[in-house]
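The other protein chains are all here in position, but one chain of the complex has been omitted.
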Amino acid sequence: MIETRQAPATQPLLRVEHLSTTFDMGNVSVRAVTDVSFDLYPGRVLGIVGESGSGKSVTARSVMRMLRSPGQVREGQVLLDGEDLLAIPEREMQAIRGKKIAMVFQDPQAALNPVMRVGDQIAEALLVHGTSAKEARKRAKALLAQVGIPDVERTIDQFPHEFSGGMRQRVVIAIALANNPTLLIADEPTTALDVTIQAQILRLLAQLRLELGISIIMITHDMGVVAELCDDLVVMYGGRVVEKGPVRDVFASPRHPYTAALLKAVPRLDAKGDEALIAIPGSPPVPLRLPSGCAFHPRCSHAIDKCFNDTPPLSSMGDRRESACWVAAAGGNVEPRPTDEFGRHRRQASGAAPTLRLDNVRTNVASSGGLFSKTPPVYAVDGISLEVFPGETLGLVGESGCGKSTLSRTIMGINDVSEGRIEVSGTDVTSMDLAARNLVAKTIQYVFQDPFASLNPRRTIGQSILEALEVVGVTGAEADNRVVALLIRVGLSEDYVSRYPYELSGGQRQRVGIARALAANPKILICDEPVSALDVSIQAQIISLLEELRDELGLGYLFIAHDLSVVRHISDRVAVMYLGRIVEVGTAEEVYGNPQHPYTVALLSSTPEPKPDQSTEHRVILTGDMPSPARPPSGCRFRTRCPIGPAFRSDREICNRQSPELAATASGQKAACHFAGEASLARG
Amino acid sequence: MTDTAPPNRQKARLNPVLSRYLQAFVMPKGQIGLGLVILLTALALLAPVLFPGGYDMQTRDSLLPASWAHPFGTDELGRDIFVRSIYGLRTDLALAATAVPLSMIIGTFLGLSGALSPRLGSLVQRALDIIVGFPGLILAICVVLVVGAGWTALLVAIVIGGLPGFGRLARATFLSQQHREYVVAARTLGVSNWKIMVRHILPNAIDPIIVQGAVFVVAAVFTEAALSIVGLGLQPPEPSLGILLNVGMRYITMAPFYILGPTLILVLLALAFSLLADALNSTVNRK
Amino acid sequence: MISFLLRKLPSVAVVALISSAIAFILPRLAPGDPALAIAGSDATPEQLAAVREQMGLSKPLIQQYLDWMFGMFRGDFGQSFIMRRPVTTVIGSRLESTLELAFLAMLLMIAIGLVLGVLAGSPRSKWARVVLDIMTTLFLATPPFLTGLLLILFLGIFFPILPISGEVGFFENPWLALQFLILPALALALPQAAIVARLLQTAMNSARGEDYVDLAKAKGVSPGRITWRHVLRNSLGTAVVALGLRAGDLLAGAIVIEAIFARNGLGSLAVYSVQSRDYMVLQVLILGAVILAVFIQLFSEIILAALDPRIRLES
Partner (left out) sequence: QEHGGILTISQVADAQPVALLALRAGNTPWIRNVFETLTRIDPATFQPQPVLAESWTLAEDGLSMTIALRSDVTFHSGRPMTAEDVKFSFETAALPESTSQVGFIAREFESMDVVDDHTLNIVFKRPLSNVFDFFEETYIVDRDTYDQREDGSQVIGTGPYTFAEWSPGASITLKRYEDYRVEDTAWFDEIEVAIIPDPTATIAALRSTRTQIATGLTPRDTLEFTRNPQFEVVETGGTMYPLGVNVGIAPLDNKLVRQAIAYAVDRERINDQVFLGTGTVTDLFWSPSAPGYTDELASHYSYDPEKAKGLIAEAGAEGATIPIVVPAIPSQRSIFEIVQNNLREVGLIPEAVVLDVADFDKRQVAGDLGAAFLLLHGQIGFSSPTLLSSLPSLREGNPSGFWNDDYVALREAMLAATTPEALGEATTALTEYMLDEAYSTVLVQAPGQIVVAAGLEGVETSVRGGLILAGAYEE
């Protein structure tokens, strides 16, 4: 937390008043944003949080007057330094965009023009506001250096695709800063990035705010980010502001049941792991069919009659706090009531034989090349050994691209094993011949990351599950009954059988995906980021469901995720993966409580936690990006970014030469580091 | 908006694909296209009823200009060109109605063959690439020569000519679907390649294939006409639009109206199917 | 790029080999043979047999094929049966006509296609949209030979402005040559241009929804500059691929167009070779067309790579 949280100046820089935005689609009109008001004071950071579809982006775009058609602001004012941006002609607005207000978008992959040099894209921001070409280029260089891009002279003439995601986001920020704007709107600037990179970007933003005094509107759905960066908070739900206030106060005592529930639905890094998550039931509202009254009432455990019919206004709740809740207005309690919960029992590895065992598995993902050409091998999975015991959950974390999915695909036989050995229930299945495939399919099933992509949009839910049953030989009436049973098992009702995926929400689809995986009565589920595409509230539901199933059916999980809190919550044991290798493995307590590998340390300390006022100074923030598996560094793979490695300590050239083995450490778990245990968490 | 029940789910669920196609006829493009297709098809089907005299009523009134009695004039043997055009349309539509589905089915299957075996798929693709390389009509001409001018030859030539188009579309779908999660999901479940092809990949290929099918009707008629212009089309006396053009071209300076009529019908036909394809395409692409 | 071409060489060779076999065998499957064109229809069976013998047609097929293939490696593409000169000479003498036609058609296609595409792909009033839409739909629907016939009827006969058939070499009389070229080139180009326009329009519309367009707008870039610098620039790849594919179609369409407009190009040569069973000419034409198609494909890949830095030819 940066030490600038002084009392706000008297005049707001940006004042949004009663903003309402609609999308007219033929005969219906979608109200995406309704009566939104907030103030942003100079030099402060305002966070806007809310689930997907709550109207965050539409609000930001309304301010910029960049609504996608057919969006239209129906009502309200956007006052920048007292001038109503909604009233001025488009030409004048053009002069303001990029000059006074700048915007950073969510997806750094898509935000840069792929066919234009990076330098030109930065310079363009200056050119269109009247800077000469020569001057613009000079400034572009300065900006690139300012946002921390190395080797500017060379990189300025590169194309976006030659940059990593984090670097691209830096470029987008450089573009935003080009004309020294007074206001920066960042729409989920780190959502698509890894935690390590997110930490870098957040640090950059904090620094900019400090150095340049820019005011920032930070749109996010991550409470951790809010806690880390923001001064003030606006919580949106169903297109309305439901709560507003200083971050510290809101976190300490939320005045809206939704805010309170949201805070409880996020798993904590520091949680002991035996308390259940409190999921918010139901799913976020669709703007087209907003519930009457308070939009949150169908999911609210405190709802009273009034909530069903009357929309609560945003009313003051004391010192700069506002909330839109009848219950809170009446002084009631808004903390979520624990739903029927499941006691978490951590399991210790029983003496049983592992259901799944990998021994030094390597997977080559390089395309086979043409008839006449040979491509060098790329080992995305490079010598991994691990075991999953019956009923146990093994969590697997690591940055994007470290090979998590490749590993799971290798186990399922989608990718071929190049070296090593895979055993299922004690049988060698490495060859993946017909018998082995059958054994794998019977024992292990897969839950996919993207619930939207893993169901065939043209087949009904029933048909999708039937197909899975058909494979294991269940047909006819029995199959139909099983389908219904499976649906009910995952918390869906019978009448979903004949629905199509497009009629389901993301969470419901993920339930179907799980039901399908359960059709074959597997012993192990491989869950490849099963919740990362879902909203926080839904995420908690799915995690609860998985836990429930595990306890009931005795399933083992290989649970893959990049969100460390989620992994900690669900896992018995955790493996940390970096560039195709496992660098640390142990029980959740061991790995999270006393990480031995510097990479684990960095991951943990990069993860923002929903606790304001936490010191961020001693954070271990990694520099640079993960190298490509096509060209792994010699010796220890992590050495190029290691805070205790040769990059910082020149005497440690053993790391350059020798690849560390995964070995037991003093605190119990195994780690692959020559200097295991040296780096440590500096938590406040 | 909130109180009404969700739009007739029962119907949508019964056949979402069909109902999506029907959407095409909500837009003016689709309406005009469909209207023209129906009109032309009806004319073609009803030709024997409308013009019971048939298409070969020779008289001594050669090459009359257009009049009420003969809207398109008469040909060199004194036959009514309008009547012949309609019968020609009938011939061409019948040809298209046979050739297009055949080409569609075979082409789609060839394009999807990669789902059964990747090796087979790329082999088939190579073969189709070679067909595409053949200069325009030459392949069709060779086919006609080998098979012998006539209906069968045209059919074969059109079917072969359409294969690369359908094949490519199907293959593109296959390539894009192949790595889709639900295809991978089916594969990890252990579903057979054949079932994956039919259940998961084929349905996704159908949209573009149907659009291409509508486009290809025009191409089929075009092949017939072009072969006739080169002199290897259908056999007399059965008129086809191509034959009318072929003969009409020879009178182009003496009796320019001769080809005007058949040309008009062909343009209408092409327009009808293009509009239809267009409308289908835009509904199909609407996500 | 060189290594890219080198890598493609084997597959080009395979395609060429297979097409050469097809090009060789397919025309020979048709009844009739080139001896007839020499002997004439009035010939007696003895006369025909004598001519066949003299032309070397009684040799076994496989030997004829091998002779041809080995000849080509030596740069000898064979002799036309009918014209009794090297096939290369025969084709060379017809090349100019087709090249002129294809070149002008290509220019027209690019110009019309890009203009229509950019107009349709930019925000415009409803009426302008409808007019553009009708135009492209009409062009798209009407195949070259119909466009050709209509052009002949309207610009050649009802309003005799331009000559409708025949040709003059461009280097003989450029002005006259152009008059002869305009109608066939237009007929060839219009449908293709409409396809290019359609694709460009679609590409531009989808590019317009991309995030980088939003970013550009957020920078304060004017709509015109967005269209040119961001949207169009990113859509050109599609247009180039389309143009590449269409270029092949242009040559294909030339056959009928040459027949309609009575031009002595490669298309009419091909038809003549089929009719007279001049296998030697025909097989070289077919092989050439297939290889040309392959190279156009490679060429558009290269241009695409030049336009889009993300695409690398090496990988």
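In order of appearance the chains are A, B and C, and numbering begins at 1 in each one.
Rule of thumb we're sticking to: a residue touches a chain if its C-beta (ideal position, glycine included) is under 8 Å from a C-beta of that chain, and two chains touch if they have at least 3 such contacts.
Remember, it's a predicted structure, so these values are computed and weren't measured experimentally.
The chain not displayed here makes contact, within the full complex, with B, C. Here one chain is not drawn; of C:Val15, C:Ala30, C:Leu132 or C:Val231, the residue touching it is C:Ala30.
Within the whole complex, the absent chain has one touching residue among C:Lys59, C:Arg84 or C:Arg124, and that is C:Arg84.
Although one chain is not displayed, its contacts with chain B can still be listed: residues 56, 58, 60, 62, 76-78, 144-145, 148-150, 231-232, 235-237, 246-247, 249-254. Annotation for chain C: contacts to the undisplayed chain at residues 30-33, 36-51, 53-54, 80, 82-85, 90, 93-94, 163-166, 262, 264, 268-269, 272, 275-277.
Methods note: only the chains that are shown with their structure count from here on.
Measuring from the averaged C-alpha position of chain A to that of chain B gives a distance of 49 Å.
Chain A and chain C, compared by their mean Cα positions, are separated by 51 Å. Counting only residues that touch two or more partner chains, chain B has none.
On chain C, the positions that touch chain B within their shared complex are 14-15, 18-19, 22, 26-27, 29-31, 137-138, 140-143, 145-146, 149-150, 152-153, 157-158, 164, 248, 251-256, 259-260, 267, 270-271, 274, 282, 285-286, 289-294. Against chain C, in their complex, chain B makes its touches with residues 29, 126, 129-130, 132-139, 141-142, 145-146, 218-219, 222, 225-226, 229-230, 245, 249, 252-253, 256, 259-260, 263, 266-267, 270-271, 273-275, 278. Chain A makes touch with chain B in their complex at residues 28, 288-292, 412-414, 437-438, 441, 445-446, 448-450, 453-456, 458-460, 464, 467-468, 470-471, 498-500, 503, 513, 516, 519-520.
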